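Right, one structure below, let's go through it.
All protein chains but one are shown in place.
Chains: A, B and C, in written order; residue numbering restarts at 1 for each.
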Amino acid sequence: MTYRLEMKEMTKKYGDFLANDGISIQLKKGEVLAIVGENGAGKTTLMRMLYGLEQPTSGEIILNGKQAQFYGPQDAIEQGIGMVHQHFMLFSDFTVTENIVIGHEPMKNGFFNRKMAAEQVQKLSDQYKIQVDPSKKAGDCSVGEQQRIEILKVLYQGAEIIILDEPTAVLTPFEVEELLKTIRYLADQGKSIILITHKLPEVMKVADHVTVLRNGRVTGNVRKVDTSIDQLATMMVGRELQQLSERNQHNGEPLLELEAVSIKGKSSKPVLDQLSLTVHRGEIVGVAGVSGNGQSELIQAISGLISVDQGDIRLDGTKLMGKSVAFRRNVGLAHIPEDRYLWGAAKEATIEETGVMGYHNKKDFNKYSFILKSSFQEVVKTWIDRFEIKVKSLDDKSGNLSGGNLQKLIVARELGFETDFLIAAEPTRGVDIGAMEYIHEAILEKRNRGDGILLVSSELSEILLLSDRIAVMFEGKIVDVLDRQDATEERLSVLMAGGKEDESSTKNTTTA
Amino acid sequence: MELFDYSLFASAIRMVSPILLAALGGALCARVGIFNVGLEGLILAGAFSAIVGNYYSGSVIVAVLTGAFGGVLVSLLFGLATIKFKANPIVAGIAINFLVLGLTTFGLRAIFQVKGAFYDKDMNGLPKWDLPLIENIPVIGKLLYGHSPLVYMAFFAAILLYIFLFKTVVGFRILAVGKNEAAARSLGLKVTVLQYGAIVASGVLCGLAGTQLSLGQVTMFTEGMTAGRGFIALVAMMLGGSHPIGIIGSSLLFGLMDAMSIRLQGFSMPTQFTAMLPYVITIIAMFFLKDRGLESQASGQQSSR
Amino acid sequence: GGSEESENNSNSTSEDKKKIALVLPEKMGVNPFFQQMDEGAKQAAEEFGVELKTIESTDHAAIEENLRVAVAEGYDLIITSSFESEDALKKVAAENPDRQFAIIDTVVDLPNVQSVNFREHEAAYLLGAAAGLSTKTDKVGMVVAMDIPLMKKWTVAFEQGLKETNPEAEFLVNYVGSFSDPAKAKELALLQASKGADFVAGASAVGDLGVFEAAKEQGFFTSGQDIDRTEVDPEHVVLSQLKGTDAAAYETVKAFANGSFEPGVVEYGLKEKGVGLTYVTHESKTPLHSFVGQEAIDQVKALYDEIIAGNKVIENPLSE
Partner (left out) sequence: MNLQRKIQQLLKPLIQPMIAVMIGLLTGALAIALVGESIFGTYKVMWDGAFGNFYFLTATLARATPIILVGLGLALAFRAGVFNMGAEGQMVLGAVCAALAALYVPGSGIVKLFSAFFAGFIAGGLWSLLAGWMEVKYKVQLLISTLLLNYVAVLFAGYLVAEPFQDKSGSAALAQTPMIDQSVWLPKLFAGMSVHMGFVIAVVGAVIFYVFLQFTSSGYEVRMLGKNPFFAEYGGINKHKVLLFSMFFSGGIAGLAGTVEVLGSQYRYVEGALTVPGYAWTGLMAALLANSNPLGTAVAAILLAALQTGAMGMERNTEVPLEIASVIQGVLILFVTAKFTLSWWKVKKKAGDVNGTV
């Protein structure tokens, strides 16, 4: 059987920089090809060329045995290639239906037939078993739902080859499961799928073939059945991965205390509902939960980004209620934000400027209210060394860093404050396994030094790996707190879905 | 008291129509993500070319066409600078205002051999339409009766634009471009074509606004006769949230206040204060319309960075 | 710096014709007042063999700049005009006492400046009187460019004339807020007409064209400014308040060419025929409209005679 798609010797140069260096891939009908590799390995670049967003410096694309050239996404779309971008390309004010049909809208005399569109979307949704609510606004949808919109959009456009660039980075475990099922189902229906991901277990679950990239080159091309996670990891990072260091025992004092914290939302349900939680010194408390259950608000309430209607928040005994972000940071709070581009950096700012945030007023770096550039640069250089952050120069824009490298920079910055308490929200989202290792190690090290950490992550494996205790959030409440040894993925999943383990029994007693 | 009477409202409707037309044009640009501060220049171009068309052809219809065409020509220049050459839209818009002021003044000299103003008593202005049915409508009949066709056209255009934007496929895509240009591009929408289309349409609307000014409200061209109406249109556009119906509201508010401020001149208040009225009222109105027009603001802010 | 250059230039000019600069405080286009001045000066320059250069100023700051440059470039006489130039001229003329200056339409009291002053209020008084005698509705309006003190020369004297001839008459004033907005001026005229005015005087510079249009549309009567505007629309523009800026410029250039130029104040009022009113002080090509009628004109003429005889003094509203 011939290949549906072949990319041969694809090379892409940005100036003198070789982002892709003679990469070849093949893809058959009904097959799932996983492409893995470190941050900046060139995965996205390769896909952008396939989708017509970039022109290759050299190399050829062969589609169904014929050479093809794409000058823009519309060419690629016409030839049956669809791409679900890493950062969703949705119109948040438009409905799900509108988002899906845009570009190929059903019309009558030039008028947009929205009713027919909704029907078509519903039909498509049923056909591929991808659940969406056609009339909802895209902006009101959960991340998982938004992803489904993207996939349906691609299917609606008639794509036979579907590119998914890091589709699981932002999904909850349950949503990941669903997505993987969908991918498999689509492949069974004869679609060909290219999946880019950093998560090797997913690769093992769903892929037929795996292509590994490093520094713009192919370092491995294997069938799934012939490989293992460890082998893939080694091909990716060029070395063996290490075990996480030991966790020492700590029975610290309470550090962060939340008492009956409530935030009234816009809707009738409160966003945070009488939430109480304590983080001790020398402890990592993981917060698990399906996204949208108040985790973001919890983080923002502690760090002072939103105001709290009721309750009490104390850090090392100091009352934080009504205090500014700066005050809280001075008292001893550091914060790895959940969205690095929204909160954690300014894309247009230089790496140095992004790094200096929070230090600009510290007396080691500030004299007569002038920022001491050179002493600060020294510090940033130590960060870059420690985390092996790949930067061209400190004057480069943060937006030009790959996501993983930017994340490492932010982690380094927040750890650099050496505060007693750290909020680590999605600390490894979209980050390759090499970088993930560094970050996990750093967080654990901080704990071992006796600091308290609140870890919020949609990645259950991460929570399970790092946390001493695990709090599960559901609808703005903490429904349960489990100790490390009691927690399993299954128990957490049940709690996250809103079910108490002993729910049925309590219900029975109250009704009785 | 004689502050409110039919003539107040009729005068407001007359005076508001060029502003309304131009604000609709501005809204179209805003909807494709281009903040157009060159409305003043576009209107002026329309006003001038309408007069030229009228003078040479003696036909009002030709004048309306040349008026629209004048707006289109200048808007294409604006589009070329902002879309093709990615110039900062605000800078380009200001430049357009300067440019058209210079060109029309120069044109007065070159074409009519006059300075300052061109007036010819034999020139025909736009007719006043005495629509038969309208007059009989109680109360508002009198207001709506006997305006120039472009006045009706202005309100009609608003409704048409509303239908176009929110009911047709092309309109839908235009909205998409304005909301998220990157996404629209990645979908393979012809973003550039849509942007040019919107800019040309805005040129037509502003050209008609100018025509109404130079041939509807008066029958002459004078240097800088827009007298800041383009900026008022800009405000009306933002206040109306770039929504056609909202713009009708905001333009009418402004027109009414303006007409009222004239009447207040008689009431022993310094004219400077009566003249402030429309602006102050508009600011007050914004307290109640906080969330409107955020998009246009965003586009403005982006270009500052 | 400026004086050095003027020295350089003065030897070259001695053999040439005399050079006169007319520095206008604004761009000419917007105002017939300046157009006329330019024409008058040009005509005299041609007739009396002097070189004339007209310099328009784009804005207020440019006036002083242009005056200084005119000095530097060695013009023998520098004529400027209007209140806007007063400050600038005071500075420049004081710094260059060896140079001759003239200013039209206001007074600058310096030994090397000739001031040409108009008493527009006298003409405005006559216009008001004519309006008072002509109105049938006893309501008379005026559309004024801007609510600035200068315009009191028009409004106050007009009202005085109006009230003296017709104590019953009501006077409506509205301000356009701009010198170049005919559309708004027209709306104001329409408004005044809707309130019953049958005569609306235009005093809004370019806006007057809008007033004329309103008159044509609604069938009321109006008047123009500076030059005889009755030709524009004899059916509705029935009077015009005149101001001979051309004559003033002409005379100034002529005097300079003939060597009779002297510093000090030259007044142009009714008596000097520097200002006036059609049919009363100056002939018009258009026949007198019946709305005004010969009888009214005769009465106004009587007032005019009183003024030039010195029996009646119209106060300048600006000199309190």
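Keep this in mind: a residue touches a chain if its C-beta (ideal position, glycine included) is under 8 Å from a C-beta of that chain, and two chains touch if they have at least 3 such contacts.
Just so you know, these numbers come straight off a predicted model, no measurement behind them.
**Student:** One chain isn't displayed here. Which of the visible ones does it touch?
**Tutor:** Missing chain, whole complex, touching shown chains: A, B, C.
**Student:** Which residue, B:A63, B:L77 or B:M260, contacts the hidden chain when the whole complex is considered?
**Tutor:** B:L77
**Student:** Of A:G37, A:G52, A:P270 or A:P337, which residue touches the hidden chain?
**Tutor:** A:P337
**Student:** One chain isn't shown here. Among C:I20, C:A41, C:I55 or C:V113, which residue touches it?
**Tutor:** The one listed residue touching the chain not shown is C:I55.
**Student:** On chain B, what residues meet the omitted chain?
**Tutor:** Chain B touches the missing chain through residues 77-78, 81, 85-88, 90-92, 94-103, 105-106, 109-110, 231, 234-235, 238-239, 270, 272-273, 275-276, 279-280, 282-283, 286-287, 290-291, 293-294, 296-297, 300-301, 303-305.
**Student:** Under the stated touch rule, tell me which residues of chain A contact the chain that is not displayed.
**Tutor:** Residues of chain A in contact with the hidden chain: 303, 305, 324-326, 328-330, 335, 337, 342-349, 353-354, 356-358, 360-361, 366, 369-371, 373.
**Student:** Touching the hidden chain in the full complex, which residues of chain C are there? Just list them.
**Tutor:** Residues touching the hidden chain, for chain C, are 1-3, 5, 27, 53, 55-62, 64-66, 68-70, 72-73, 83-84, 86-87, 95, 106-107, 147-150, 153, 318-320.
As a working rule, only the chains that are shown with their structure count from here on.
**Student:** Busiest chain-chain interface by contact pairs, anyone?
**Tutor:** Here the largest contact count links B-C.
**Student:** Name the chain with the Cα centroid closest to the overall protein Cα centroid.
**Tutor:** Answer by centroid distance: B.
**Student:** Taking the mean of the C-alpha atoms as each chain's centre, how many Å separate chain B from chain C?
**Tutor:** About 35 Å, centre to centre.
**Student:** Taking each chain's centre as the mean position of its Cα atoms, how many Å separate chain A from chain B?
**Tutor:** 46
**Student:** By the touch rule stated above, which residues of chain B touch at least two different other chains?
**Tutor:** none
**Student:** Residues of chain C touching 2+ other chains?
**Tutor:** Residues: none.
**Student:** For the complex, which residues does chain A have touching chain B?
**Tutor:** Chain A residues touching chain B: 53, 72-77, 83, 85, 89-94, 98, 102-103, 105, 107, 110-112, 348.
**Student:** Which residues of chain B touch chain C in the complex?
**Tutor:** 2, 5, 7, 11, 14-15, 105, 108, 115-117, 119, 121, 125, 213, 217-220, 222-225, 227, 259, 262-263, 265-266, 270-272, 275
**Student:** Which residues of chain C touch chain B once you look at their complex with the stated criterion?
**Tutor:** The touching residues are 27-32, 35, 147, 172-175, 177-178, 180-184, 186-188, 190-191, 194-195, 206, 209-210, 213, 232-233.
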